[in-house]
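The complex appears here without one of its protein chains, the remainder shown in place.
Note that the chains take the letters A and B in the order they are written out, and that residue 1 is the start of every chain.
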Amino acid sequence: MSKAIELAKHLETLHINNMYKEDFYWTWDKTGEELDAVFTVADALRDLRERNISTRVFDSGLGISIFRDNSTRTRFSFASACNLLGLAVQDLDEKKSQIAHGETVRETANMVSFMADVIGIRDDMYIGEGHKYQKTFMDAVKEGYRDGILEQQPTLVNLQCDVDHPTQCMADLLHVIHHFGGVENLKGKKIAMSWAYSPSYGKPLSVPQGVVGLFTRFGMDVVLAHPEGYDIMPDVEDVARKNAAASGGTFSKTHSMAEAFQDADIVYPKSWASFAAMEERTKLYAAGDQAGIDQLEKRLLAENAQHKDWACTEEMMAKTKNGSGLYLHCLPADITGLSCDEGEVDNSVFDRYLVPLYKQASYKPYIIAAMIFLAKVKDPARALMALESRGQLRKAF
Amino acid sequence: MSKAIELAKHLETLHINNMYKEDFYWTWDKTGEELDAVFTVADALRDLRERNISTRVFDSGLGISIFRDNSTRTRFSFASACNLLGLAVQDLDEKKSQIAHGETVRETANMVSFMADVIGIRDDMYIGEGHKYQKTFMDAVKEGYRDGILEQQPTLVNLQCDVDHPTQCMADLLHVIHHFGGVENLKGKKIAMSWAYSPSYGKPLSVPQGVVGLFTRFGMDVVLAHPEGYDIMPDVEDVARKNAAASGGTFSKTHSMAEAFQDADIVYPKSWASFAAMEERTKLYAAGDQAGIDQLEKRLLAENAQHKDWACTEEMMAKTKNGSGLYLHCLPADITGLSCDEGEVDNSVFDRYLVPLYKQASYKPYIIAAMIFLAKVKDPARALMALESRGQLRKAF
Partner (left out) sequence: MSKAIELAKHLETLHINNMYKEDFYWTWDKTGEELDAVFTVADALRDLRERNISTRVFDSGLGISIFRDNSTRTRFSFASACNLLGLAVQDLDEKKSQIAHGETVRETANMVSFMADVIGIRDDMYIGEGHKYQKTFMDAVKEGYRDGILEQQPTLVNLQCDVDHPTQCMADLLHVIHHFGGVENLKGKKIAMSWAYSPSYGKPLSVPQGVVGLFTRFGMDVVLAHPEGYDIMPDVEDVARKNAAASGGTFSKTHSMAEAFQDADIVYPKSWASFAAMEERTKLYAAGDQAGIDQLEKRLLAENAQHKDWACTEEMMAKTKNGSGLYLHCLPADITGLSCDEGEVDNSVFDRYLVPLYKQASYKPYIIAAMIFLAKVKDPARALMALESRGQLRKAF
């Protein structure tokens, strides 16, 4: 029995009826079994592809991508996922700096979705805006479907918003699951989601938020570390606390990177802006106050510069479990002495983890494909089995 | 018998031999039966897709899109149509402001068409130039095919030129046909194609021209309304007059919006520039006289501002048949109090017609696909039947 079939059999045991035709906004909207289903389908699709078996579900159809911020990695991951399932990608190129208004979004959403099976949106620029945009867009297409304007109901894959980055964090987690030999081995493992210094300003909060919102569901000891003032959204901290209580893990916070790294099985050091500062920026932006934004940026960079000691150095890595904790990063990293003078991580650390880092990234196309698969296919377990038995070659010769 | 098969049987009765391998420039180049064929195939393709039956005609092949003006709606409609039939889209990104010269066009046309089945061109910026560009391009690929350079003869779908906007106007008309329960019910219906005030300058004439050139063929009473000086191309008015005479309808002109709206079954209020002004602009552009263009724009905006009373208000809509005439727009509209201070239409009117407006737009991908289908498939009626009996699922699971 192939791995794909084994996974399909496991999928059959999961209660995932609520995924069909549903959007994927945040991991904490989904049940544990639903997350399990995403990992299961991702692994199954990867197994099929590795054995040159076609995973095409669609004979034709479009995946619409909307990147309201520059992106290479996510763009290629989304394109790969769509291609894997048989969808062609059509990119909607909006001015990234524009906070679109409700009515315009509603119209655009319908105009681009006449043959769209899936919509992938990245909008992480402004706190309080990214999720709102995705919600407005998807409400509009749902209405369009209900009113007979659209032939099919497009579903959302959140490719990063101001709150969560589910495709990234689930790819991170699938990597961790494989690294530790199974999801059951995560219980009690310690992960340090730590702030790290970067010379640039205003990196999104969606990765640290996504990580604490997701990893707390697996009985892990999740530590969020950052200098004072670099808090993430309080709502997401609440999510993490509740998750930890329910899963038998812990969620704690510290202002010491060393404390977080101590005996950690996994470390995820990266830069982000503070929630409060990002809220301030959104307000200035909404008011069109560019001078204010410039001043804020200056202040944040000055503040940032006070914390250059928050770096993933060899010394810091030595504190991790047996000195060999698993280093994670969503890439690209700010690498000290390579891409910048002082950054998030020492070159020697980064270089030692290059292969695992690239593997971590390699799960993203499959996570996205799995999210699409589960939203578009009514009986995904049967569909995986049918793909196996159909046995169409991806490469014919 | 499915709707698609019924439509295929109707298609069999039409004389449409001249459509195979032919370009689609203007609706008035086509016979009534040929237009009927486009509507019929559009409805059949939509029916097949709604029943999850694949409409792929092409296993591989390219649709080339050339947008010499910005476009989201038409871009997505063309991409959707190509995808529906199995073609991949490749976009030729030319500087939009450039009036290309014959030799260059001839070379480019061949260089991008080696595997092109269809070419979609939008070029509506300069009166006297848009159609010329399309013609030069298509003459070149025809020559290329004849000379053995190209394996297949690409055909044109005019995605908007300076004269006509056939994919828009045929989508508009198909919407109207469905709204009134059949093309036979259009006889005697009154449509007001009316100018309306917009704060912007120089909107293309192709929509009003396309509408009067097309709707006059169905025995309707077509009224063209605009302030003095906002005339459309005289040649197209001639077309409309001849059409009306032949179809048993009427074509009339008025300088009163109220008169046009009085008892109208359908109203289509939108802004456009005057033909004379656009001719002037083309000359200034050809002479490279930017100062002259700026001055012209200033004058036109001032003229425009004199006609702010040309707006589709609730009062104006009350004049239409039973106060409930069908409101059409090609979108995006300039909506008073929403997208601008004073515009083409009241927010309350626009909002009431939102669902029909989006439906109107939803026909465009199918109209484009039908035009491609009829130009590329030798026996389209048999092909529709074959698609039905082939029964390949668009979404496999």
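Throughout what follows, a residue touches a chain if its C-beta (ideal position, glycine included) is under 8 Å from a C-beta of that chain, and two chains touch if they have at least 3 such contacts.
Predicted model only: the values in this text are computed from it and were never measured.
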Among A:83, A:185 or A:282, the residue in touch with the chain that has been omitted: A:83
Touching residue (missing chain; options A:56, A:321 or A:352): A:56
Residue of B:40, B:74, B:110 or B:339 in touch with the missing chain, whole complex considered: B:110
Residues of chain B in contact with the chain not shown: 56-62, 88, 90, 92, 103-104, 107-108, 110-112, 114-115, 117, 144, 147-151, 376-380, 382-383, 386
Residue ranges of chain A at the interface with the undisplayed chain: 46, 49-50, 54-56, 72-73, 76-77, 79-80, 83-84, 86, 88-89, 331-332, 335, 338-339, 355, 358-359, 361-362, 364-365, 392-397
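FYI, only the chains that are shown with their structure count from here on.
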Chain centre separation in whole Å, for chain B relative to chain A (CA means): 41
